[in-house]
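In this view, the complex is presented without one of its protein chains, the others remaining in place.
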Amino acid sequence: MLHEMIQSLPQVLIDGLTLGTVYAVVALGYTMVYGILQLINFAHGEIFMSGAFIGTAILIAFSSMGLLHSIPSILVVIIMLVVAAVLTGFLGMGIERVAYRPLRNAPRLIPLITAIGISFVLQDVVRFIAELAKGNYIITGPSLFTKQIHIPTSSISSVFHDSSFKTSFLLVLIIAIILMIALDFFVNKTKYGTAMRAVSLDRDTAALMSINVNKIISVTFFVGSALGGATGVLFAVQYGTIDPYIGFILGLKAFTAAVLGGIGNIRGAMLGGIILGILEMFAAANLSLLTGGVLGAEYKDVFAFAILILVLIFKPEGLLGKPVAEKV
Amino acid sequence: MKEKLSAFKLHKTPQLILFVAFVIVTSLALYFSQKSVISFLLLLSSLLFLYYMNLKNRTKWMIGLILLFILIPFASSGGPAFQSYMEVATMVGIYVSMALGLNIVVGMAGLLDMGFIAFFAVGAYAYSIFATPQASNFMPFGHYPLDGNSFWAFLIIGAIAAAITGVLIGVPVLRVKGDYLAIVTLGFGEIIRIVFNNSDSPINFTGGAMGIASVAHPKIFGYELSFPNQFYFVTLVILLFTLFAVLRLERSKLGRSWKAIRENEIAAQAMGIPLVKTKLMAFALGASFSGMMGVVFAAKQQFIDPTSFTLMESFTILVMVVLGGMGSVPGVILGAAVVTILNLQVLTELTNWVNQLNLSGVVSIPDALSPAKMQKFIFGALLIIFALYKTNGLIPAKNRVFDEKKLASDKSNSKDNDPKGNPMTTLKDKDSKEQTKIYS
Partner (left out) sequence: MPILEVTNITKQFGGLTANSNVSMTVEEDSITAVIGPNGAGKTTFFNMITGVYQPTSGEIKLNNESIVGLKPDMVAKKGISRTFQNIRLFDEMSVIENVLVGMHSHLKANLLSILLDFPVTKKEEIEAEKEAYRLLEYFGLSSLLNEKACNLSYGAQRKLEIARALATKPKLILLDEPAAGMNPKETKELTEIIRQMGKEFHTSVLLIEHDMKLVMGISEHIIVLDHGEKIAEGNPDEIRSNQKVIEAYLGSAAVN
């Protein structure tokens, strides 16, 4: 049994890393918003999904204009990323303005409820736009970067099987890493980043230091949502087929990643995402093996939730977070 | 105009006359014109008017029971649409009961449970597995399927099974704070559905994605219940039981401790309320109402599969509670009725209407915008609008009003009995007037 698990390990790591980087960047959005407002932005998964649709729409438009062969694919992806990021960034800002800002002093249950509402509305709006345009809400865009690359991992050691990946994997990985480094720089080295950290520590004092709190919160939503939207594009490029409901479960798992890393902690979210992606792929590949066939790969979602629950119970502050006690 | 309206609010007789006239007209309309969904809805809404009338509570209950047990079933029975009306009314009953259960958890105890449908599923599966040959796959003793007489026992078993599930989920989950709780319960709700969906191998417990078919209809005194109008009465009786339970709980020590936890956990604990135990109680009780209705649902549908227990269903019940008013029993009943009717009747009717318009070529509305598919959009919009502009819902929760006279009158008695006077009142007697002036 161990032998088989090791054989598949290289492939598990590659797939896990792809999925993990997607989780990681989406988790950043949750963590940033939570850090600044202590709010779980349920609609973030839908922002990711909107990004995927915007990107795919651009891709389809390019392909119907016959431009796909004349423009280098990498340029197409960059256009998709930028447009989707800007649009979803504004979408996120708008959501904050309309649905969260008026409720900043309401009981904490209430913004959570509007967040679910927003999430539903977005799902349905995207569904009927897709259905109107294409007749079906499950959309498959033209594929880019489909070349399979074969790595002879068995030559490293005979205990491994060979593994392979699509070239898009590299693209996802590289862009996701660039995004994360850029964000880390933004938060730690720029004026806005400093203000953002100040607001998340103490909103009132930050306001006294002449920081425009509302503006900083808007910026946070813009950046977090733009990252989510951009990841949506990466997801669409990597996996090809999308529907309006991909955001919800993926959002939940990204949230799990954020909690795993320590919610409110940006590097924690990145770490949590990658760990969760690898664990999930490992579970999908080996769960049935480990349990003698009782639990199959269908349980990989259960596995992710189980991690969430275990973390919340035993280490609610996450891997990199600091424990907080309520002041009495 | 306003004066007249407020005068009308106070006067019983004109209210009663108008109400009776309204009920008679709508009942007759429904009886003679079976297709009139509107008169059916108006007749149901008479219960709402009844709630607002200036009558004694006892009278209201009496009239309400007459409406529910006699008039509504009778008025709907005038033609072929009888069973479909009763079907809708039964579903309303099932959802009201579930919403009352969720209201204990979300509205009273302030714990946002987003996987509530799981408990409904537990009840439904409990009955379905044993009322079909399914149970013989794994039970070492007994003959299955159990016959429909077992339904009544399963109402209790379903409730207990759901309550136990609630406790099992609650023990780890309730240590988690506020917002996280929502996510964790959502996760658990999904886990339970995925488990039901995949428990067909290696041992076939639940029939997996295929579901379980030909669940036995309930039997009573050898008589089999199979029509919606029969289920209507079963549901109604269970619902009334639920309602009485909820109303009693609300004004009891337990109801108060739920609210106290919702308002301020730390203070509640400092008053001697054990947090986990009290929250578990809310979870278990809310779950048991849901589990009981799960049994009814399975027996009525005769077929269940995991698609009846999706996240969307959990959210639907949440919408009912938010729409009606978190923590408000009458509000939640109204919310559940409105949402269920919207779902089952209004949206279907609108879709038919749109289709007819399309067919006759008056307008052309694309299939993507068909009202039946807009459920998520409508629920989402309702959640947003109510959370933003009407946080307390259609009928906001009210605190029980205590009668000062009743509480105070006893004081003079005890004073008479106690020659030294009641020591507790000394301070007040001294300078009560001044105090109330300052502090009110």
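Order of writing sets the labels: A and B. Residues in every chain begin at 1.
We take it that contacts are C-beta pairs under 8 Å (C-beta built on N, C-alpha and C of every residue); 3 or more make two chains touch, one makes a residue touch a chain.
In this text the structure is predicted, and so the values were computed from the model without any measurement.
Trainee: Touching the left-out chain: which of B:Thr59, B:Asn264 or B:Asn352?
Mentor: Going through B:Thr59, B:Asn264 or B:Asn352 one by one, B:Asn264 is the residue touching the chain not shown.
Trainee: Among B:Phe141, B:Tyr389 or B:Phe402, which one touches the chain that has been omitted from the display?
Mentor: Touches the omitted chain: B:Phe402.
Trainee: Please give every residue of chain B in contact with the chain that is not shown.
Mentor: Residues of chain B in touch with the missing chain: 245, 248-249, 252-254, 256-257, 259-260, 263-264, 266-275, 281, 285, 399-402, 404, 407-408, 410-411, 422-428, 432, 435-436, 438-440.
The rule is simple: only the chains that are shown with their structure count from here on.
Trainee: Can you check how far apart chain A and chain B are, centre to centre, with Cα atoms defining each centre and the answer in Å?
Mentor: Whole-Å distance between the two chain centres: 36.
Trainee: Write out the stretch or stretches of chain A touching chain B in their complex.
Mentor: Those in contact with chain B are residues 38-40, 99, 102-103, 106-114, 116-125, 127-128, 131-132, 248-249, 252, 255, 259, 293-296, 298-299, 301-302, 305-306, 308-309, 312-313, 316, 326, 328.
Trainee: Please give the residue numbers of chain B that touch chain A in the complex, ascending.
Mentor: 106, 110, 112, 114, 172-173, 175-180, 182-184, 186-188, 190-191, 194-195, 197-198, 202, 266, 311, 315, 318, 322, 326, 366-369, 373-374, 376-377, 379-384, 387-388, 391
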